[in-house]
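Removed: one protein chain of the complex. Kept in place: all other protein chains.
For clarity, chains are labelled A and B in written order, and residue numbers in each chain start from 1.
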Amino acid sequence: MRGEMAAFILLAAVTVIPAIVVVTSRNIVRAALSLVPTFLGVSGLYVLLQAEFVTAIQVLIYAGAITVLILFVIMLTAGGTGLPVRQVNEQVPLGILVAGALAGGLLFVLLRAPWPMVSGEMPRYNARAIGTALLTNYALVFEVTSLVLLVSLIGAIIIARREGS
Amino acid sequence: MQLGLSHFLALSALLFSIGLYGVLTRRNAVAILMGIELMLNAANVNLVAFNRYVSPGVMPGQVFALVVITLAACEAAVGLALVMAAYRSLETVHVDEINLLKW
Partner (left out) sequence: MSWALEILKASLYAVIVFTFAAVFAAMLGVYLERKISGWIQARVGPKHVGPQGILQTVADTIKLLQKENIVPRNADFLVFSTAPLIVTVAALLGYVVIPWGKLGDWILIVRDLNIGVLYFAAVSSLIVIGILTGGWSSNNKYALLGGLRSASQLISYELPLGFAIISVAMMAGSLSTVDIVNAQRDVWFVFKQPLAFLIFLIAAAAETNRIPFDLPEAESELVAGYFAEYTGMRFALFQLGEYAEMLAMAAMTTVLFLGGWRGPWLPPILWFFIKTYAVVFFFMWVRWTYPRLRIDQLLNLSWKVLLPLGLLNILGTGLVVTLAR
């Protein structure tokens, strides 16, 4: 059990410290790169929670695709020069206040609420259970998600396309 | 101390607040999207943690985590396309300079 705790502390550090870099770094490329350890740390947390399939999807989509997309756009726009530009607006004190208050409130509520905990094991073979759930109980969710995916695919192409080409 | 639900909830609360701070204070539209991604990740940690500790054996949390990841990918694609389109016509990605509707 102590091993799990040690792993959690390590993963929490790997998740939170780069996340702070993401929101505070002055260099936008470094901020985007710091997303990678954050996403990998979160995927490590999923391993701790015995959600292997979600782990793989997290690494594949977040770390492998979304980060690359973000980096790509940064490098295609003016942010890619790496020159120090003012990255924050005038709301920094307010932002700290709101984020701090939210963190405090959330921690206060979440840690005091009595959750209906059930002890039990997750299914051994995760992917099959998820597939079955997706195509039986959550079929509607699955279909709607695929529709959203299609719409956003077409939308992104149309928005990003140069006019007249 | 045994690892439990509360640890994951605390971590995800922290991650969510960090993401919110990024969304509130950043000027660059891409950086705002990065903050949103952090917040979505925090929500996902919650979903999977609740799945593990509150309803092990069935999969609603993980299924919805997958849905959230999919929607995050959609959101990133459309959002970044918008950033590119804005950059092309206004030559800036800073949201406080994109204020054509504020006249």
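For this structure, a couple of remarks:
Note that in this section a contact is a pair of C-beta atoms (placed from the backbone, for glycine too) under 8 Å apart; a residue touches a chain by one contact, two chains touch by 3 or more.
What you see is a predicted model, and the numbers here were worked out from it, not measured in a lab.
Considering the whole complex, the hidden chain is in touch with A. Residue-wise, the contact with the chain that is not shown comes from A:G3, picked out of A:G3, A:P93 or A:P116. Of the candidate positions A:L71, A:L134 or A:I159, contact with the hidden chain is made by A:L71. Of the listed positions A:L33, A:L49, A:A103 or A:I159, the one in contact with the omitted chain in the full complex is A:L33. In the full complex, the hidden chain is touched by subunit A at residues 2-4, 6-7, 27, 29-30, 33, 36, 52-53, 55-57, 59-60, 63-65, 67-69, 71-72, 75-76, 80, 82, 124-127.
Here is the rule we use: only the chains that are shown with their structure count from here on.
Taking each chain's centre as the mean of its C-alpha atoms, subunit A lies 6 Å from subunit B.
Residue ranges on subunit A touching subunit B, taken from their complex, read 1, 4-5, 8, 12, 15-16, 19-20, 22-23, 28, 31-32, 35, 38-39, 42, 45-46, 48-51, 53-54, 57-58, 61-62, 65-66, 69-70, 72-74, 76-79, 86-89, 91-92, 94-96, 98-100, 102-103, 106-107, 110-111, 115-123, 126, 129-130, 133-134, 137-138, 141, 145, 148-149, 152-153, 155-157, 159-160, 162. Listing the residues of subunit B that touch subunit A in their complex gives 1-11, 13-22, 24-28, 30-31, 33-35, 37-38, 41, 44-45, 48-60, 62-67, 69-78, 80-85, 87-88, 91-93, 96.
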